[in-house]
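Before any comments, here is the structure.
What you see is the complex with one protein chain gone and the rest in place.
Then we have subunit A:
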Amino acid sequence: MADQGGSQHGIARTSRVRTEAQRQQDLERIQKYRDLESQLRKLVSASDYARDTFDLTTKLLKLNPEYYTVWNVRRRTLISGLFSRRSDGSSCWRGCSSSSRCDTTTTCSAASLSSSLTRTPPSQASPTTGRSGTTADEGVAPDEEAQKKDLEIIKSELYFTIPLLLESPKCYWIWSYRLWILDQSILLLPVEIAKKIWQEELGLASKMLTKDRRNFHAWGYRRHVVSQLESKELGGESLVESEFAYTDRMIRVDLSNFSAWHSRSTLIPRLLDERGAGERERRNFLDAELNQIREALNVGPEDQSLWYYHQFLVDNLVSPVGRPTIVPSLTVEERVTYLATEITEIKDLLEDYEDVKLIYEALLEYTLGLCQLEKRKPEEDERQDLIAWVKKLRELDPMRMGRWIDLEKGYGLTELLPGGSG
């Protein structure tokens, strides 16, 4: 029976309670299913990959999209006849040789799929190949005719997977098949058409992310689709600006979105490079990013994903070695100024958010970081601040008592007893 695809974030699974009548109905359905299955096995053992086999896979997959063997059978029926022969005659499916059964499992996540599916060098299916023997009577060149048919099949296969994906959005086999079909579009169709199909796929990825914006697989899938659209085979245009804008929009749906912030951080180096950003532009960019994340922290200081992004920006400032930086040319003084400003701004949050531990953690870390940058020990006023913050953290986060004690010891932050000197 089709799996409900696991729980989505925050939505619980429900289990069905069955009456006797329902149980009988279920038994009938199970029988029908097994009948379909044995029919398919018969055809496959006879190496019959014609239309009937294809139709059987349709019925079975609607009932059980997790049955990966049946997906492979479907692929074989397409390669064996329904797709037009490719002009170089090679098999489209690299995962198996044309004679063996393809029922080995492939572990996939959307991200690893991009590496496990080795793509054959794309034949650009140019209208001039294979035209030998075309008579003047044929209005359409045979290749164009074949391409039209292939496009129909590709479209209908993509359409077929959609209701299955809606029911089981995390079923690997459906995604894997969909990606295989999309790859076929690169192999079999002209660039412009394949590109459109992949662009629509980006739209689908957006829809999935709207449905569940924390679907980690969907983000990985999106990155895969974007990298395909950016690849040479599909025209090689960079999508970094629109992807950056997408993270902007996703953040406005929900600030608390690790994946969106993470995506944003990975896009920045390329973004600035492609913009040909000079010194001025880079500084402005950094300032804008810092302002924005501070605005976000102002309304959501308890949100870890926001602090991660702030940390990312601060790391950019403080430890530029070994990673692409936003403003590589900053002097140490400038870095110090930036960091000191951040510390001051974050201190403001304490005015209204006294019990949010992440604020204290950040202040602690950044103040110690500032001292490191300037290669010095904490000044007395800083020391007092640090002592107060660690004290607060012991209160707010007693589970990590060991860590706070270590910190106190390591930086000499234990409070002196009243009446003591200093």
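Convention: contacts are C-beta pairs under 8 Å (C-beta built on N, C-alpha and C of every residue); 3 or more make two chains touch, one makes a residue touch a chain; residues count from 1.
Here is the rule we use: contacts and distances are computed from a predicted model.
Colleague: Name the omitted chain as UniProt records it, choosing among "Response regulatory domain-containing protein", "Rab proteins geranylgeranyltransferase", "Rab GTPase" or "Centromere protein N".
Modeller: "Rab proteins geranylgeranyltransferase"
Colleague: In the complete assembly, which of A:R23, A:K207, A:R275 or A:R323 touches the absent chain?
Modeller: Touching the chain that is not displayed is residue A:K207.
Colleague: Which residue from A:L63, A:L151, A:A277 or A:V318 sits in contact with the chain not drawn here?
Modeller: Going through A:L63, A:L151, A:A277 or A:V318 one by one, A:L63 is the residue touching the chain not shown.
Colleague: Looking at the whole complex, which of A:I162, A:V253, A:V332 or A:M401 touches the chain that is not displayed?
Modeller: That would be A:V253, which touches the missing chain.
Colleague: Which parts of subunit A are in contact with the chain that was left out?
Modeller: These residues of subunit A touch the chain that is not shown: 29, 32, 59, 62-63, 206-207, 209-210, 246, 249-255, 295-296, 298-300, 348-349, 351-353.
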